[in-house]
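All protein chains but one are shown in place.
Here the chain labels run A and B in written order, and each chain numbers its own residues starting at 1.
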Amino acid sequence: MNILDSSTKTAVFICHCGTNIGGVIDISKIIENIKNIPSIAVAQDHRFLCSTDGIETMINSIKTSNADRVVVAACSFRTHEPLFQEALHRAGLNPYLLELVNIRELCSWVHENERDRATEKALKMIRAAIMKIQDNQPLKRIRLPVTPAALVIGGGIAGIRAALDIAEAGFTVYLVEKEPSIGGNMAKLDKTFPTLDCSICILGPLMNIVAHHPNIKLYTYSEVISINGRVGDFSVKILKKPRYVREDLCRGCLICIAKCPSKTVDEFNMGLSHRKAIYVPFPQAVPRIPVIDTASCLYFQKGICRACEKLCPANAIDFNQKEEVVEIKVGAIVVATGFEEYNISQVYEYSYGRYPNIVTGLQLERLASSYGPTEGRLIAPGLNREPRRIAIINCVGSRDERHLPYCCRVGCMASLKHSWYIKHLMPEAEVFIFADEVRASGKGFEEFYRRVRLIPGVYIVKSKASEVRGNPDGTLTIKAFDPAISSEIAITVDLVVLEAGIVASRGTESIKNLLKLGALNSGGFLIELHPKLNPVETAVDGVYICGAVSGPKDIPDTVAQASAAASKVISLLSRGYIETQPYSAIVDESRCSGCGVCSSVCEYSAIKIVKKKERSVAVVDEALCKGCGACVGSCPSRAIEIANLKLNQIDAMVAEILR
Amino acid sequence: MTISIGIISLAYCAGCELALISMKRFNELLARGAIDIKYSTLITDKEELEKVDVLFITGSIRTFEDVETIKKAYSKASKIIAFGTCSCYGGIPGLANLSKREDIIKSIFNDITPTISGLPELTRFVIPLQTVVKVDYSVPGCPPPEPLIEMLLDSLISGKEFTLPQKSVCEECPLNDGDKKPLKELRRRLIALNDIDVDKCFMKQGVLCMGPATLAGCRALCPSRGAPCIGCMGPLPSSRDQAADIIDALGGIFYTVEPLEKILEAIPDPVGLLSMFTLPYSTIPYHKEVGVKEVKRDGDGD
Partner (left out) sequence: MGLEPRVLAFTCTYCAYAAAEAAGVSKLQYPPHIYVIRLPCSGMFKSYYVFKALREGFDSILWSGCHPPYDCHFINGNYKARVKAELLKAYLKQLGFEDQRFRLEWISAGEPDKFARIAKEIVEEAIKTPKIIFLEHHEAVNK
């Protein structure tokens, strides 16, 4: 690839950029040197190449010199590459027959006092680019269509908001939720801070709109089991678990539930009460169609009963219902699988799980809720009476090297809200909050903090409690070191509320694997593309995340992210197409031995090992290839290269620098 | 038409010669007079090499006597074949390039001065045959495997060009399933050999196999019998450096190993393992003290 023998014609343009480049680099000397290279069609300089005049001059020179490739020595490709590529296009050349050499940021600006050497360096950089471009090929961006539909995984407030926004924009949305009803954690809350809105009252209407929206196809009691394809063209399989109740026949009278003789622990009420084997998780459930839990159903376990079937006026019970796999095609995926409380029985010093009257924050929400196990009366489990003294311990499992190193973001406000619940329901009760700090940074939060702190009978101990112990009479004693009096204190209470740390919900791991997303080690939260500038995109094109799945956050931030993710989806779907990046990996089948290192190393699953005429070789899917070169970097046979960045081109650049 | 063969053995172990003459096909050709060995210090009584059609040169170039031998011999042959990895790439004797020749002599002969009569002067470092003479065919392997020698004999008999395969051992290996998923552990080879699963790709078990960076032609002789490839066939034709190639592949398979030190624990002798047969042929073919000259820069670095 000696340029002296080639039949190509290279045009070289050097920009002075005013004095930015021209003031340091002797451009005329460079032109003199380059003009003498035989395959150079034209070598010109210009004061401001990116100006209209500069571009026009460039286009004319390319045309008159019949150049078939262009080297531009100027500034950053980041800002100016599209401009010069457009110029090539207008001059009738493929835009990828361009090499942009940065002799400004990488030369004139950093070697201001070494003009001779800077000139020599710029000359070498330009000559290296001339050598490299000799083997550039014209490249294409492939336009691929985008399926005008989206998948939202997770039916909590994040998924609901995202689904509604996308549906309103006119696109079909498949909303998949693994529980029998949508609503997520927000449906478990009694009220929301700091406004003390009734949670289900603001959530319920949105759930109902989702249920009836013409563009939303709701799959509850369902899970995503496989995802293949790429942005714009994902093939997804959804597993619909059998409810054993016919959705098309059930009228929601719930007689089946009333008559069911079998009981088991109620998960929605977080173990604080029981439900029937056939159940609807909560009264406002959407859809309000019961589900039979085979583990506790007498028919499935012992072959007896069938009371629900006998009594259903609509004949909707179907014990033979099978699981169903539904295949859908979407252009974009939103992951909104939310959070769950950390397993705080591991925070052994607080004895969670050893005494019934130690509950988590979410369990307290259920106790306070009018559709909870105690219909809104605050009865301490185990003691079975209203507690007179309650302790709330913050940061359980959070900000703790042994458990979760990060702050749960919502615990402080939740503890204030819980104090308010307690005082509102039992004005005579005493509440002790154990918190070494109180974080109240959101809108209205500081005001709420002040309001609650001023309620008589609410005490904030600025210390992390050191232990919770049970007493024989059923009460609990909390020990802490109170810095205000520099002494250890012990308080005996009837009920302890532990504000537990927050982790990504357990379904996140399998979604992460299906989608090949990255996740944070502690907490299992999914990683966004950029923590500041791309909060809802991921490293996988077409897959977005929102809500607590990407990190602990409260409802306003969750909803904002959900709408942000929806807007990204709407933008993609309404554009209707994607363009692949043109720098694809190319396999030389005469050298490829099918060892599979490239295929296994590709983070985008763009390479497969395929049998071709009894030999196995690597095959690249250009639509998935991101041009990162990881395959090139690990190929031991030099059998795969990136278009226009081939190893012999790099060789040529290196050789030229050393001349 | 008998093809006359001469065999010149330089710094050799006789493995290549034995591989050649123990081949059934070779002996058949010999028996029916298709080929004739005219010269070989191992096999014949001839004192001097006369004109031959084909000259096999085995062993690496380690002494000035080797160079003289080649100089005297090459004009006597129509075709020169670099036979065996030592000849093609330097082979195992090439690892001597890690030491200065004075140190080598000293370590063997201690205080006795090196001018022992009869011991030829060592070259500064071991070099492959093609440095000194134009080679018509390179037949690598330690020793060259039967299938490859068959191809060579076919070519010599028929007159058709001999070409090396273009692919790596993975192409021929029965254990290769096209999957080399990233692994968290790279194990020290000698220890891992105790419990290796011989029916599974060795790289997939965290054991280094040079197969991906080694020329095919042996039908994956070692891997198909439970031993990871050690790279004796040398690099691929498209390659410039066998050690660089395998390091690239290791980067792709073992990038999740933590802590990083475990990589080096598993490969305590990188040059010895990764360039075992090809050090003289590598991009950097010797230790710095053996083959590198230092030149002081002018005064103030201008």
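Definition applied: contacts are C-beta pairs under 8 Å (C-beta built on N, C-alpha and C of every residue); 3 or more make two chains touch, one makes a residue touch a chain.
Here the structure is a predicted model, which is why all the values come from computation and not from measurement.
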item	value
Among A:54, A:397 or A:627, residue touching the chain not depicted	A:627
Residue, one of A:139, A:253 or A:647, that touches the chain absent here	A:647
Residue among A:117, A:506 or A:575 touching the omitted chain	A:117
From B:47, B:161 or B:269, residue that would touch the chain that is not displayed	B:269
Missing-partner contacts on chain B, residue numbers	61, 64, 67, 98, 123-128, 131-132, 240-241, 243-245, 247-248, 250-252, 254-257, 260, 263-264, 267, 269-271, 274, 280, 282-289, 291-298, 301-302
Positions on chain A where the hidden chain makes contact	76, 78, 102, 104-107, 109-114, 117-118, 120-121, 124-125, 128, 518, 527, 539, 583, 601, 603, 626-630, 632-634, 642, 645, 647, 650-651, 653-655, 657-658
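Methods note: only the chains that are shown with their structure count from here on.
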item	value
Whole-Å gap between the CA centroids of chain A and chain B	51
Touching residues (chain side chain A, partner chain B) in the complex	590-601, 609, 615-616, 630, 633-639
Touching residues (chain side chain B, partner chain A) in the complex	166-171, 176-182, 211-213, 216, 236, 238-239, 245-246, 248-249, 251-253
